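Note sheet for the following structure.
For this view, one protein chain was removed and the others were kept in their places.
By written order: A, B and C. Residues from 1 in each chain.
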Amino acid sequence: MTNLVSRRQFTIEWAHCDPAGIVFNSRFFEYFDWGTWTLFEAALGVKPPDLAAAFGIMGLPLVDASARFVAPARFGDVVELTSQVSEFRRSSFEVAHQLMVRGALAVEGRETRVWAARDPADPLKIKGQVIPPDVVKRFQAP
Amino acid sequence: MTNLVSRRQFTIEWAHCDPAGIVFNSRFFEYFDWGTWTLFEAALGVKPPDLAAAFGIMGLPLVDASARFVAPARFGDVVELTSQVSEFRRSSFEVAHQLMVRGALAVEGRETRVWAARDPADPLKIKGQVIPPDVVKRFQAP
Amino acid sequence: MTNLVSRRQFTIEWAHCDPAGIVFNSRFFEYFDWGTWTLFEAALGVKPPDLAAAFGIMGLPLVDASARFVAPARFGDVVELTSQVSEFRRSSFEVAHQLMVRGALAVEGRETRVWAARDPADPLKIKGQVIPPDVVKRFQAP
Partner (left out) sequence: MTNLVSRRQFTIEWAHCDPAGIVFNSRFFEYFDWGTWTLFEAALGVKPPDLAAAFGIMGLPLVDASARFVAPARFGDVVELTSQVSEFRRSSFEVAHQLMVRGALAVEGRETRVWAARDPADPLKIKGQVIPPDVVKRFQAP
């Protein structure tokens, strides 16, 4: 059994690059966020802005993010981002991202996110919720 | 009678610069937004996140923005941003911004914003409100 | 005779939206920059990172930018950006951008850019160059 993988192809923009002529690191975390929303739409069949309401949550807050920069991505590079859930836990999960440039790995990322709802006792707080088994199942590749 | 002018001094960051080694244009519009919030806090004595509630509005949505780029700003430049309301109309106003680098004008900006509330007939819509004369008066320099 | 128009369709990302739930204004200027590079690639048949070398210039520096915000764009909206040169002058030109959301105009933008080379007398300065007639001709729609 394998994981559902979502793919996005896009071109590196001038606005994403720094004076060294390469993508500034924070932009990769924007790409990862994209990748996660794209993956959840592919798996759950729900448009990103409708996800929270559809599942009775407030969102998928990030608690940890990291990236390893293996090779630079430059203005005009056509890149491919692949994203998959590498692990589901009780109320949190890991998303693994890979950004390929010209067929070689350029950046490897990881996000830890929580399946979270508002705390009924204190609506300013959020609480992890048990991820429904039906949700987990949708992330298995057919 | 002159206008209240707010000033912010800051240093141009690496992350704000593009492969030409100068600030990418969209960042100046972030600076202008900063400048407007800073000006309103100075004039009205209310922290930006409390502004809407304090005045019964939903915010100060932007309807028009422009910038004229006279000279580049580079990584490490210490710049000064001055912001002032150049004109109040019935329910909208103009904010004029100037960004100085080494004492010379580098960028000139202008924002048109609305003093806006939710439309009671349709909460998804917003409507301009008459700007209270007391608010306008606070933008006159002492 | 009509102008060549380039089109890009994309989806509004979470990372592009502000606490009001709509695209923060500076992001539209990133989109316009995208739009201009896309248009020049379509017209001139040269990849954006190769444009400067192909035409003996240092780039297309922006001297003026503006936007009129007609309707908000929200997370998940599929938008279409159209870009065209609305006027060529001796060494500068105007790019007109329109961002459509659900078939209606949401944002109208304009950039003034210069066809520029390094000043041979002072390589830290840039100078507008006469835009070659062959370049101008390529922006006419077939």
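FYI, a contact is a pair of C-beta atoms (placed from the backbone, for glycine too) under 8 Å apart; a residue touches a chain by one contact, two chains touch by 3 or more.
Nothing here was measured: the structure is a model prediction, and the numbers come from that model.
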Interface partners of the hidden chain - shown chains only, full complex considered: A, B, C
Where the missing chain touches chain A, by residue: 20, 24-27, 29-30, 33, 58-59, 61-69
Touch list for chain B against the chain that is not drawn: 13-15, 30, 33-34, 37, 47-50, 74-76
Positions on chain C where the hidden chain makes contact: 14-15, 17-21, 24, 26, 75
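In the analysis below, only the chains that are shown with their structure count from here on.
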Inter-centroid spacing, chain C versus chain B (mean Cα positions, whole Å): 24
Centre distance in Å when chain A and chain C are each reduced to the mean of their C-alpha atoms: 29
Between chain A and chain B, centroid-to-centroid distance (C-alpha), Å: 33
Contacts with two or more other chains, residues of chain B listed in rising order: 20, 24, 26
